[in-house]
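Shown here: the complex without one of its protein chains, the others still in place.
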Amino acid sequence: MVYLTRKAEFSASHYYHNPEFTPEENARIFGKCNNAHGHGHNYTLEVTVKGTVDPKSGFVVDLKQLKEIMNREVLDAFDHRFLNMEVPEFAKRIPTTENVAIAIWQRLASKLKAAQLHRVRVYETPDLFVDFYGEA
Amino acid sequence: MVYLTRKAEFSASHYYHNPEFTPEENARIFGKCNNAHGHGHNYTLEVTVKGTVDPKSGFVVDLKQLKEIMNREVLDAFDHRFLNMEVPEFAKRIPTTENVAIAIWQRLASKLKAAQLHRVRVYETPDLFVDFYGEA
Amino acid sequence: MVYLTRKAEFSASHYYHNPEFTPEENARIFGKCNNAHGHGHNYTLEVTVKGTVDPKSGFVVDLKQLKEIMNREVLDAFDHRFLNMEVPEFAKRIPTTENVAIAIWQRLASKLKAAQLHRVRVYETPDLFVDFYGEA
Amino acid sequence: MVYLTRKAEFSASHYYHNPEFTPEENARIFGKCNNAHGHGHNYTLEVTVKGTVDPKSGFVVDLKQLKEIMNREVLDAFDHRFLNMEVPEFAKRIPTTENVAIAIWQRLASKLKAAQLHRVRVYETPDLFVDFYGEA
Amino acid sequence: MVYLTRKAEFSASHYYHNPEFTPEENARIFGKCNNAHGHGHNYTLEVTVKGTVDPKSGFVVDLKQLKEIMNREVLDAFDHRFLNMEVPEFAKRIPTTENVAIAIWQRLASKLKAAQLHRVRVYETPDLFVDFYGEA
Partner (left out) sequence: MVYLTRKAEFSASHYYHNPEFTPEENARIFGKCNNAHGHGHNYTLEVTVKGTVDPKSGFVVDLKQLKEIMNREVLDAFDHRFLNMEVPEFAKRIPTTENVAIAIWQRLASKLKAAQLHRVRVYETPDLFVDFYGEA
């Protein structure tokens, strides 16, 4: 059983706002992130899959396939986008790093075949990241 | 004569669009960056000053002062902002990394006292950066 | 259940010495780290908390609060300090990276509210780090 | 119980080829990595050991000893080598990152004394890494 | 006048050997790098161009074009290759980092149009890099 991780990057913008909060609550809870014009990040995504090593190829997963799935399911939809307006998961859910990681897990989990999705890590900045393992 | 460099980071969003171009030109020249919703980056800013070392303090520049100037003149204005709409320099100039570096030079050059501004470097991503030395 | 990690840095000095060891033992076991004048590091601290995502805010933890707790409980006490002489935990315990990580855990574990402390990671240098999960 | 990790680097070359595959299969499955001249990487190795902290030294493991074991068992054999031809484990096993991590685990696991090997992580590039915990 | 730098990576192998040297000289001068099987690196390439900013686009150089030139002239030829055997410049010149940087300069200098090549930087490892400015 080995765990293989592949990194990728995407650049996106977002802002934090809950229409059920008062303007004061939105300002207090979300601070500078409440600016409706949005601001942005170079997100770093790490996708970890686990499985046994195929003795013929030495691979736990076909790396080209993993890259294609990450591109098609995540990067094509998130890169150079305003997450709140252009990615459906965030029409009603606030695109915090926590929710971005969960949304990416949900996009990837059913698409992987040979190996099993183990962890999604999302860095919003080099100093802040979230891990999601699919735990309820 | 020594050169001292201080780094800082800010998160902002932007998009590229020239109203004098046709939609086709904007799409061809700016690609994914032409999306009017904007997208974002964790920008890294490096400010380099040069000067002689004060024999009493061992400093070429007072670091606290340099930090305050960078915060007041640049970070407070750029961080968590949509550059096209919220930073005056980009009302008419496209906020490419080149123009961001020039704008930051113009904001800082006259504010430094003991030491002289030598270089402004702006990273848009870890793989792309621009240097400006104030050369015409 | 998500895991959120925040990084911070502090600069401190330390040395390794056990008064119960002979000078020869101290020199053999601790090598260059036995120099009583001390030497220093830019430590990197990663604090990981776990919890469920608040559906209203999208947060597992209030990031401003987490930052304040890390500053007040750890950075204010450790940054720009000689750990052996100025941080009480190391009056009798040797400030190895192992013991630094445990001390930070003990300072933080009871202070967090909504989320639960999951891991403290301390890098002494980019090539050496310790993880502590509160396990006895 | 603490976990201590030490990093090291080695530069090696390799290529991917299974003599039981047809040339077409080798080309399709391994792509550019099938080039028999080999190509290379700066591998980064992270070795994590776990154990309790010795109250006299503050160490979970003697760092000099850990470094010597990593040098003698791994780096001396792998650094500046063509893995397929010069490292016996890869005479018949393809030197994928997965198999490199497993081979390093097998070289180290029995050599550590006070502490127990917990994880071997191998980065082939900054964007691709494998973790092995000795799980069957 | 601004300077724009774009990074890219390639993985290649090489070895150092001068047929005019005796085996003893080759071993003494080149050490572990003299191993004829080759060993490898993840090279990082930084290409810096300089020019004036086009007021219509805000660009000093068309980034897509720069990327295509770097891919076509350098990466397609160097990536996943054994430099001594597969890149013509190194049939007779030793592929040291110095000579790799010069060869890349020569491949790129005449291909750039709007902007002028200013510097080629090549990292062989994170701790060793060479700059070439086209100076005789």
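Going in written order, the chains are labelled A, B, C, D and E, and every chain counts its residues from 1.
To be clear about the criterion, a residue touches a chain if its C-beta (ideal position, glycine included) is under 8 Å from a C-beta of that chain, and two chains touch if they have at least 3 such contacts.
Here the structure is a predicted model, which is why all the values come from computation and not from measurement.
Asks: Which shown chains does the chain we cannot see touch?
Replies: The omitted chain makes contact with B, C, E across the full complex.
Asks: In the full complex, which of C:S13, C:Q65 or C:Q106 touches the chain missing from this view?
Replies: C:S13
Asks: I need the residue numbers on chain B that touch the omitted chain, in ascending order.
Replies: On the chain B side, contact with the omitted chain comes from 1-8, 48, 53, 56-60, 62-64.
Asks: On chain E, what residues meet the omitted chain?
Replies: Considering the whole complex, chain E reaches the absent chain at 16, 18, 20-21, 29-31, 93-99, 101-102, 126-133, 135-136.
Asks: So that we can see where the missing chain sits, which residues of chain C does it touch?
Replies: Spelled out for chain C, the touching residues are 9, 11-14, 32-33, 35, 37-42, 79-82, 85-86, 125-126.
The rule is simple: only the chains that are shown with their structure count from here on.
Asks: Are the chains other than chain C still all joined, and if not, how do they split up?
Replies: Chain C out, touching clusters collapse to one piece.
Asks: Starting at chain B, figure out the least number of steps needed to reach chain D through touching chains.
Replies: 2
Asks: On the document's contact criterion, could you list the chains that touch chain A and likewise touch chain C?
Replies: D
Asks: Can you name the chain that lies farthest from chain E, using the mean of each chain's Cα atoms as its centre?
Replies: C
Asks: Among the chain pairs D-E, A-D or A-B, which one reproduces the interface of A-C, with more than half of its contact pairs identical by residue number?
Replies: The same interface as A-C is formed by A-D.
Asks: What are the residues of chain B that contact at least two other chains?
Replies: Expected reply: 126.
Asks: Touching pairs of chains, which are they?
Replies: So the chains that touch one another pair up as A-B, A-C, A-D, B-E, C-D, D-E.
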